[in-house]
Every structure is written in C-alpha cells, then in structure tokens.
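For this depiction, one protein chain was excluded, whereas all remaining protein chains were kept in their positions.
Moving on to subunit A:
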Amino acid sequence: MASSTDSVKDIFGNAREIPDRDQRKRYLDEACAGDESLRAEVDRLLDALDSAGDFLGGSYSPATAQLPISERPGDTIGPYKLLQQIGEGGMGAVYMAEQTEPIERRVALKIIKPGMDTRQVIARFEAERQALAMMDHPNIARVLDAGVTDTGRPYFVMELVKGMPITEYCDLHHLTPRERLELFVPVCQAIQHAHQKGIIHRDIKPSNVLVAHYDDQPIPKIIDFGVAKAIDHRLTEKTLFTEFGQVLGTIEYMSPEQARLNQWDVDTRTDIYSLGVLLYELLIGETPFDRERLRSAAFDDLLRIIREEEPPRPSDRVSASHSLPTIAANRQLEPRKLTELMHGELDWIVMKALEKDRSRRYDTASKFAEDAQHYLHNEPVEACPPSASYRFRKFARRNKAVLATTMAIAASLILGIVGTSWQAIERGHEAERARAAEHLAREEAKRADAEAKKAKQERDRAMQAEQIADDQRAMAERQRAVAETQRAAAEASAKTSQAAVDYLVEMLGSFSIAKRGRAPTIDDVLTDLEAGIDDRFADEPLTKSVIQTVLGTVYAHRGQTELARSMLESAWEIRRQLLGDADETVQSGILLTSLPPGDDGLALAEEVLAMSIRVHRPSHPATWACRSTLARQYAYSGDNERALDMYQQVLRDRQGYFGENSPETRATQKNIGIVLLRLDRSDDALKVFNDVLQLRGPGGQERAGYADTLYDIAKCHIALGQTEKAESILLEVIERRRKLFGPGHRHVVPPVRRLAHLYVENNRRADAIAQLKKALELTKNAVGADDHYTVQLMYDLGLCHLDGDNYEAAIPPLRAAKNSPQFLRAIGSPLTPIGSTEVASQTTLRHQAYEAYLQLAIYSFENDEWATAGELLGGLTWLTDEPKEKVETELYRSMSLWHAGKHQAALQSYADVTNWMKDQDFDQVELSQLRSQASQLLNVEAATEGTSNDEEP
C-alpha cells in the first residue's frame, strides 16, 4: 500500500482536475493500466471527496489552487516587467519593475496579497484616482496606476523611491533631534498638500515615509497614498485573527478613532495623530505605547489602550527607557541632554498631535509643521502644557460617573459637611451656626441701635452719659477684638480646607488609566484618595481629618457604612486628641453618630453630647444636633419612648430658636413621626406628618421634602390598613420623585417596592408586577443593571412571580439578580416593616432568598433544565447557615452541572462539598442517599474521593 501511495496520490490529484467525466474516465483507465486495486482506491477517494461536504473545513476552490501564488521577477504584469523584489510588508510584496510603454521608466509595483475582494479594491482605488492624480508634491511618491494581475490580485504602481524608512535613516546617520525635526517638517507639508486635494493617507508609519538622497540632499517621500483606503484597511474581527502579525506592525501608529472594530470614521486629523507618533519615534526612538505591552495585551485590550490610555510624554518615556544610552548616542547626545531637550516644548508639540480628542490636535498638518518650525526658530510654540484644570477636565470627560462623586466631594467640602440622615437630613451645624450668627448679629445691631439712641438722648444731660458712652465704646472695642480672633480662626480653618481642596484637585487631575489599565471607577478614586492621605498629611493631621471627613461622608452617602465609620472615627480621634473640646470635634462626633448603629453608638453619642455642652452650652444648635443623633441612637437600640422624649425636647428648643417653620424643626418633626410609627402610634404619626406638610405651604410642593413627607404619610395609611389612600399617595410619591430626580432615579425605587408589596398583600399581583417591571426598566437604564437598586427590583419582581407560582417568569429576573455582584447587598436591604421595631436580620433575609432560589432550582431540576438549575444553585450555600442545607444544595448542584455537561465543574463541586463534610460535625445519615445518588451519577468513589484528592501532590 505504501509503495503505491505516490501513484494513487498522483492519479487522484490529476483526475480531480479533469472536470469532464468522460475525459476523466479515459485518463483513469489509462493511468491505472488494468491495476484493479489501484483503480478501486482512486475511485473510492474521488467518491469520498465528492461527498466530503464541509469535512475539516471544506475544500478550496481548485481555481485558486491551480494558479501560481506569487509573481516572480521576470514575470510581466500588464506593461510592467518585474525586476526584483524590494520589500515585503503586511499587505503584500513590493517589486521594482520596468515600464516599457508609453514611457520607459522604473516603477515600484506593490502586489497585494490574496484574500481581498479585488473588484472592490480596484473600485475604491478608481474612486480616488482623480484626486490622486492631482497630487504633485516633491515629498509625495506619485501613484501611477492600479490594476489586477493575471492571478486576480490587485496591484498598485508608484513612483520608485530608493530610500529607507525615515526612522532607520535618521538612526543610521545619527541625526540630532533638530535635524530630525527639519526632516519631519516637509513630511507634514506633504501631508497637508494631500489633505488639500481631499486625500487622507490613513497609514502613515516609518515604512511609508522613505528618505532618499537627491542631489546629496535627504528628501523624505511618502509612499502608498490611496492604498490604505483602496484595500479598506479597517480593523475587523477577521483581521484580528487572520492578520494579527500585520495588525501589530501598524497598530502603534493607529489613531484612537481607527482603533475600533469595523469603524471608518477617519478624517485629516487621523493623519495628524499618526504624524505625531512618527515624530515621537523620530525624537526618542520609541513609540508612545510600549510594544512589549501591546503585544502581550489581548486584542480588545490593545485597542482600548490606543483609544483611552494617555501616552507618556516623550521626555518621561525616554528617561525610563532601557535603551536610553543607544537612543541618545544615535542622536549625538548625552542621555541626560536628550531627556532635558525633550522636556518642555517638544513634549508639548508631540502630545498635542497625540490628543485622543481630535478637536484638540493640530487642526492641520501645516499647523503642526509650523509649530515644529517655531521650535526650530526658538519662537514660542502654539502647543502648551496641560494645566491641572485641563487635566481635570479631561478626567471629567472620561469619567462622568466618577465625576458625580467628585462633585459631591467638592460640594461637601465647600458647603460644609452634611451628615447622612436617618430620614430627614440632620443638618450639619454649619448652617445652624450661620443662622445663629446672623440672629445674634441682628440682636446686637438692634441693641446697639437702641443704645445709641439712648446715648444721644442723654448726651446733653449729664456727665454720666459720657461715661456710659465710653463704656460702650470700650465694649465695642472688646467685641472687635473677639471678632478679630474669630476671623483668624476662620482663616486657619480655611487654610486647612484649602490644603484639602488642593489635594483633591491634584489627585483627581492626575488620575489616569495607565495606572490600572482601565478606566478608574468611583471606588478607585475613593481608594486612591484614602491611600494617599497618610503620607501626604503625615505632618498635617488636621487637614487629614478634613479629607477623612469628606471621604466618610461620601462613603456614608454610598451606603458603605463601615468604610464611612472607619474614616469618621479616625477624624474624630484626631480632633479629639489635637483639638480636645472644640466645635470641630463636636462636628466630627455628630457625623459619626449619624451613621447607622455601630457597637457603641449610644455611648459615643452621649460623649459627643457632653462635649457639645462643655464647648457650647446646653442650649445651642450644635447641642441640639447632638441630642437629635442621640435620640436616633435610642431608637436604633429599640428605646423608642426615650427617643420620642428627646426628639420632643429638641423640637421645642429648635422651634424657639429657628421658628415654627424651618428645615431644622421640620426635620425633627419628621423624626418624631417616624418614632411614633415605630411605636405603632400611626394616628399620631399621621397628624405630625400632615402638620409638616401644612408647614411647607403652597410653595413647597415641588420640593423633594414634600414628596418625602407624602411618602411617610403613605406609610401611616399602610399601617392603618387604609389601602386605597396609601395606594393613591404612593402613586403620587412615585410620580413626584420621577419628575424631581428623573424617571429611573434610585429614590423612586423604595416607594415602588412599597407599592408592589401593598398590591401583593391585597392579591393584586398583576398590578405589582406591572409597577415593578416599569420601574426595573427605567432604573436599569438610569443606573445600570448592576446597581443594587436595580437588583432589588429584579429580586422583588422574581419573588412576585414565584408567589404566583409562575416559575418560568420568575427565573429570568431572579437569575439576573443572583448573577449581579450586588446581590447580597440587594437582598439584605428590605423595606423596614412599618409599625414595628423589628428589622429582619441578615440571616433571615438570606434564608428567605435561599428558600426562593431553592424552590426555583428544584423546579428547573425536575424539568430537566439542568443548566438553569445548576446556575440557580450556585452560591446558594452562602445564603444558609444550616449545614444540611448547604450540603443538599451543593450535591444537587453537582448533579445539575453533570447533567448539563459541565463535568469538570460538577466534579469540583462534588469534591468541595464532600471535603467540607469531613470537617463537619452533624448527622449526615439523612444525606447519604443523596450523596450516593450524586456519586453514582458522577462516577466517583463516594467514600474515598475526598481523601485521595488530598493525598495527591
């Protein structure tokens, strides 16, 4: 058999190239020459090929297969005779060729490699041919012709340039940066010429900018105009996989707008970018992005780097380069000199061309050239260093979400720190202090006025009067001294604030993707801000405490209570130690005790209150704020009676000081209402809330606080079982909040959930589902699918369906909820039950979720929806503390995975759970049947699996 392989192969190969059946048969008769077994073998192969279909990827057109694949020197293509190959690139090979007619000359002929749609290439070239012909510039290699070779491949004919890539030329001749810049200027001018004719190059890179000597002068010549467009040099998924090598060769010069799949949104500024990269490389010998790094990055990552990452400035890049000595030597410079030379204007010029945002690059290539000339002539350049505020703007543009937080940070710094609230905002006492100061000032003014009048009346009367006036003058002097001291204190505090603001602006401005390889998130920003303060403010603890207060406030607003607590605790400690009894310390204490209850919230709140009484006096706005947070701590600890007493005392004090209708008094009243609700005194609560609503008056209806109070009123009606009233008010709250904050805002979610619960309780599941669905849609759009409010809605929607035994409908939302990173947080945020001090524990809430998912998973399991069951069971062990349930879940999961064909995962799950069981001390008898069922299915030894795994190295 082996001996006849060659003949079988040859005969088969020849035969299949004969399309005509009779001819083929004649050939076979002749070639096999009566050898029956040979003939049978060939016939079998020919039959097999006929029926081969797509076997192993299918056949390839014999037409292409029979043609020679590459042209060789000596071949003739149209009027051109190939002389020798002078280059080979990603797109194809370049030959020196001889043209015989109409004129005799040598040309460069570029034959594009196979795989392109030739007709389209030629069509695109023809479309630009007119424009290409109009280009006439000493630094542009003329494009003469394009056509199709006999093998069906497109080719381009260009003016022959006997040169080498500009970067190689410069290095070979050790040109100085100045000389390189001089060589670069005509390149820009040539590109400008092309742009004026409406032609964009799209593929500027060193190998397309050749330097040749004419009359002993180095002249740069740009080649390949029109080629990139004709061959549609666009990135697609296909090019990424099939032409990765070539893509890598050009990607470093690719502009951000080109670095997208299937994009063709380029304009003349695309060329400016590539020119910028070229200049970058000419000056410092390396491209803006590290080749090593680009090569090791995954494709989409690589494109993202080009699109988003700020490249380092040339001076930074070169000074960090390992090859600095060589690079500098090639430029006839000391390494240090090179770095110094780059620093400043050259950095700016290059970086201006490399802006991600096209509108910030040089408008035109000639502007770019001019700026390079400005530098050469020692004139001021147009490009300028990015200012801190510019960097900040840039950061802001890239990171809208992050910016929202930074704005919150800045706002809280400027406006003074606002405590997170329980229900209404416990107003930080900056506002109260301002109000108090104003009040005192007015009183003083009145008094002074009265005194002055009195003095005037008495002036004529007696010496005594003079004496009084003197006394008054002395008193005024003293007052001025006090004011002066206060002003100095305020200035010192302003200085601390200023240092804090400087820090924030600097940190935010310097945020870059380079640091992480991805766009920073809010969490990144906060983490970095937090990480930076210890070093930065080692000697300025008070400034540090300001930043910590800001961060703590932001964390608290984001619901990251523990992070908030650690920041605020530190600020409180710093101030307590350095400032002792002081207003700032009290402020820190108020913020800290405004957080949801910690271990010693009550004791701390009492301590802060005591301090406030020492610093201020028993009756002072700050002290009332302390009492208010203390009241809240009582409520948290379940002592609602005491909380109510304290709030009522605060209310009287605040009413006397701020008046009946002020934000502070309304806030206190609302808190009283909430405590009343918790005490199951819903009627009284309703009255309080209605009072608050009245106080707001006609103008207050459009404010957020109005909707808040309405919401509280709805809760009262719910507690009182007045469903219809509750429903209509909740609908109004939802409506108002959608209008106030936007349809998908998080604030809309709680009343929607509350309404949905109300519907479910009243057997109106369809209404509940409709409300939840609508809210889910809006919220998802506004804050994203992974926000924990969105996840809450998904979860509620799923539970609603589950409640109605509609498993199929329950699966998608519950699955989506569980797959979210915010799942645990979402299920742990229940609506507080109205009229009860009981808040369900996290354990209970988790177990509820566990039950729901288990129910759903069993349904899927029973219906052979293995993959779904496996997915639903994943991670459920975290939701229950019951060992048996944990084991049961995981065994079911391993079986589901196995049935779903995910054997690796199934075995892993089985091994994990059996290993875990070994260390557990509970009665496992009940589980043995399930376990053996699983072990049989997975075909593992139930008894030994765990141990044998352990013993293996």
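Basically, contacts are C-beta pairs under 8 Å (C-beta built on N, C-alpha and C of every residue); 3 or more make two chains touch, one makes a residue touch a chain; residues count from 1.
To be clear about the criterion, contacts and distances are computed from a predicted model.
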Remark   = According to its UniProt record, the missing chain among "Spermidine/putrescine import ATP-binding protein PotA", "ECF-type sigma factor", "Outer membrane lipoprotein-sorting protein" or "Ribose ABC transporter permease" is "ECF-type sigma factor"
Inquiry  = Among A:19, A:34 or A:57, exactly one should touch the missing chain; which is it?
reply    = A:57
Query = From the list A:18, A:46 or A:731, which touches the chain that is not on show?
reply = A:46
Query = What subunit A residues would touch the chain not displayed?
reply = 1-2, 5, 9, 12-13, 16, 44-49, 51-57, 59-60, 62, 64-69, 114, 241-242, 244-245, 248-249, 291, 295-296, 298, 903, 939
